[in-house]
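Remarks on the structure that follows.
Yeah, one chain of the complex is gone here, protein chain that is, but the others are all in their spots.
Let's look at subunit A:
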Amino acid sequence: MNKKYQLHVAKVKPVWLRFLILVIIGLPPITGWPLTLFATAKDPLHNLFMWLSYGCFIWLFILLNTGFKKLLSYLSFAFLLALITCLVGAGIRNLIGFIQGASRQDMTLVSIRMLSLFICMVSVIPYSLFFINCFSVSSFISRLDFSTVKNHRTKIHLALALRVFQHVGDVTISLLDVWREENPKMISPRFSDELWESRLSPLAWLNWMRNSAVTWCLAMIMHTFEAIPYLTEEMKNIINFRENR
């Protein structure tokens, strides 16, 4: 990307101003405002288009700050999560609707709801990753004044929370390597001789996807949580040193 057009939001100082800018840009997914001003209950496609436009704006904003390759890596993660969630969700909801004899209109509404969720996810996830990476835990911890007990815990909890969020990205990438080794096609199991044998195979595959999503979530939680006690122990060491000085 041409450096002439590059934005440097991550370098905005003071930090509270950077935070404010990022919160304002990220307001729609959190509060709905100001997009709710333009929303209409009658035309779901209109709302869909509105969210799509917001998504494009977010992508452009990230692109101008991070460059194309970083945006692509954020997007691939977002698309993977959104696809799993929405495909499995749509599949199960449509199946339930089919069994309960839902009307065609209801089915269409489900599809539109899933599509909205998909667009929301592919906008929010990259933005969240970008948001978190705009702040440096290391410089935050370097500046912490451990000599005063005031707001001691709040500061430490804040530092820990920020680091844990950033750590999710590292965990995801290392787990992706493990997953790719186990399942070279990524969205289909390596050992799949019995998967495509019957007419219910698409359902079995959906079930596999659902189980995989659960496995992923649990593994990500465990690997992210695993690092927290180690980091906390290091913080205790620092506090101990500062307090004894």
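The rule is simple: contacts are C-beta pairs under 8 Å (C-beta built on N, C-alpha and C of every residue); 3 or more make two chains touch, one makes a residue touch a chain; residues count from 1.
Keep in mind that, in the parts below, contacts and distances are computed from a predicted model.
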item: Identity of the absent chain, which is to be given by its UniProt protein name, from "NADH-quinone oxidoreductase subunit J", "FMN reductase", "ATP synthase subunit b" or "ATP-binding cassette domain-containing protein"; value: "ATP-binding cassette domain-containing protein"
item: Touch criterion as defined above, residue of A:V15, A:L87 or A:L195 at the omitted chain; value: A:L195
item: From A:S53, A:S76, A:T108 or A:T232, residue that would touch the chain that is not displayed; value: A:T232
item: Where the missing chain touches subunit A, by residue; value: 6, 10, 65-67, 69-70, 133-134, 136-139, 141-142, 149, 152-153, 156, 163, 166, 170, 173-175, 177-182, 184, 189-195, 204, 208, 211, 215-216, 218-219, 221-223, 225-243
